[in-house]
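The complex appears here without one of its protein chains, the remainder shown in place.
Then we have chain A:
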């Protein structure tokens, strides 16, 4: 299945001009991560909040096949086609030989074990807001999933976008602030912030981007053209989304809108993931959406 690139941020490759010297991949402190102990149950929540299955499960997978993370879904952009890799615990074709620190480098810095930059089609600019413990929990959970020996497909990306080093400049320009909504928040809305701004990567689809592909944080969650060319990804700030918190929680649970139409497009997949979260987390997301500034 071909899917248009939602995270169509690669204009920013031009930003490689920022300078080769500044573009060396960043890494986490290895000892800190080696010392962390993960919890499987918490890791499963991180997994569904992060929506890893939406991209890394096999194309068209339904039901229990969604946790076989053999990859293969394609993401089409003007720069070429990206394929989500195999991230199952297979030692040869997946992450079998990885350590907690490797996953942390990937999610928090977009850096591979070999020290290369990942393409932002993998939404690490949002995942960078996850906590070290989230990553350790997720890593413990990922190792419990079935292994798949399906090899990852090579991306079909032409020169100059094939130069991963150039992504460093893009990362410097578009890393984004650690927190987008600041100020006093209730504990519930603060949990919602962690989920929406970080793992849930909601802004990757729901926020408009500037000409270079970076998120426009002044119009956070203010809606965006759909990169497929059809329709719009809706504005989910209080300016346009007037659903009650109860209505929002129902939408994140069953996918039903207040009119009892059902969530469509890619949001249907997001809802499938959110439905696995504890009710309190879906309520926290709703509370956060009520607290973000209205974007007209």
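Keep this in mind: a contact is a pair of C-beta atoms (placed from the backbone, for glycine too) under 8 Å apart; a residue touches a chain by one contact, two chains touch by 3 or more; residues count from 1.
Everything that follows uses one rule, which is that contacts and distances are computed from a predicted model.
Asks: So which of "Sarcosine oxidase subunit beta", "Recombination protein RecR", "ABC transporter ATP-binding protein" or "High-potential cytochrome c" is the UniProt name of the chain that got left out?
Replies: "High-potential cytochrome c"
Asks: From the list A:144, A:186 or A:262, pick the residue that touches the absent chain.
Replies: A:262
Asks: With the missing chain put back, one of A:102, A:197 or A:250 would touch it. Which one?
Replies: Candidates A:102, A:197 or A:250; residue touching the omitted chain: A:250.
Asks: Write the list of chain A residues that the hidden chain touches.
Replies: That gives, for chain A, the contact residues 4, 11, 14, 62, 78, 211, 226, 228-232, 246-247, 250, 253-256, 259-265, 268-269, 271-272, 275.
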